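I am attaching a structure below and will ask some questions about it afterwards.
Missing here is one protein chain; the remaining ones are kept as they sit in the complex.
Here is subunit A:
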Amino acid sequence: MVGNFLRSSALAIVLASGTAGGAFAADPSLDLVAPLAEYKIYVAENTAKLVEDTKAFTDAVKAGDVEKAKSLFAPTRTSYEKIEPIAELFSDLDVSMDARADDYEKAEEDPAFTGFHRIEYGLWEKNSTEGLAEYADRLMSDVTTLNQRITDLTFPPEVVVGGAAVLMEEVAATKISGEEDRYSRTDLWDFDANFAGAQKIYELLRPLIAENEAEFVTKVDGNFKDVADVLGKYRTPEGGFVSYEELSDADRNVLSTKVNTLAEDLSTLRGKLGLG
């Protein structure tokens, strides 16, 4: 925790000095329009997929098929984890769908604890679908609402451009500890989707800065590649990931370092693109 705090202090100074050095664009450019539109289409494709996958997942839960539900849990979540950079645009649904037990006073027993992780708790800790039908219905209703809302929503540019760093910070601060999927240990699936989602934003914006920020893009490209290489070691032949418990301490440290650096670097994107 202290480490994180110090990191964000240093980050603030780096950001401020960037402003003084005149490295930041004064005004945003119309060149942002195409990548912002492209990103919204990416999100819309993912929420459409989420609706489809969540239907199969919640159907399995409601049919009492524990094994099938378990097998669909992680792959269903990936399309949600990919769009997490902009979760602050639908904070109510994010809480309802993806909050952890320790966000609540009574933890797992708290009646407000719902969503993916409540179902995960039942499937893995209790090895049962008993009592999960209401959570399944609510999750299905939430993803349907989300999909509709995305269609109607104009994305604020600063949320999109800033979103990559916000998500990397969250991974660095909390997810890396393995808190997200604590019952199923499917955290690596989420990491992979989180990196893909943050990298999507970066890749769309990259052409706007590549020429003037050659050093920066080389560094960020390298860090995304290093993360992909580490995660690649833990892929299964079926296209998924092994349990988070199998992640070696050395690799966890690499991931932790890289994600912290990515968070810091990506947090300068807004300034570089005149959206500071």
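By definition in this document, a contact is a pair of C-beta atoms (placed from the backbone, for glycine too) under 8 Å apart; a residue touches a chain by one contact, two chains touch by 3 or more; residues count from 1.
The definition used in the following text is that contacts and distances are computed from a predicted model.
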item	value
From "Spermidine/putrescine import ATP-binding protein PotA", "Tryptophan synthase beta chain", "Sulfate ABC transporter permease subunit CysW" or "Iron uptake system EfeUOB component EfeO/EfeM", the hidden chain's UniProt protein name	"Iron uptake system EfeUOB component EfeO/EfeM"
Residue among A:50, A:72, A:173 or A:217 touching the omitted chain	A:173
Contact partner of the left-out chain, one of A:95, A:133, A:196 or A:254	A:95
Given A:40, A:138, A:219 or A:252, the one touching the chain that is not displayed	A:40
Of A:85, A:122, A:157 or A:197, the one touching the omitted chain in the full complex	A:157
Residues from subunit A at the interface with the omitted partner, ascending	1-2, 4-5, 8-17, 19-20, 27-30, 32-34, 36-37, 40-41, 44, 88-93, 95, 99, 102-106, 110, 112, 154-158, 162, 166, 169-170, 173-174, 270, 274-276
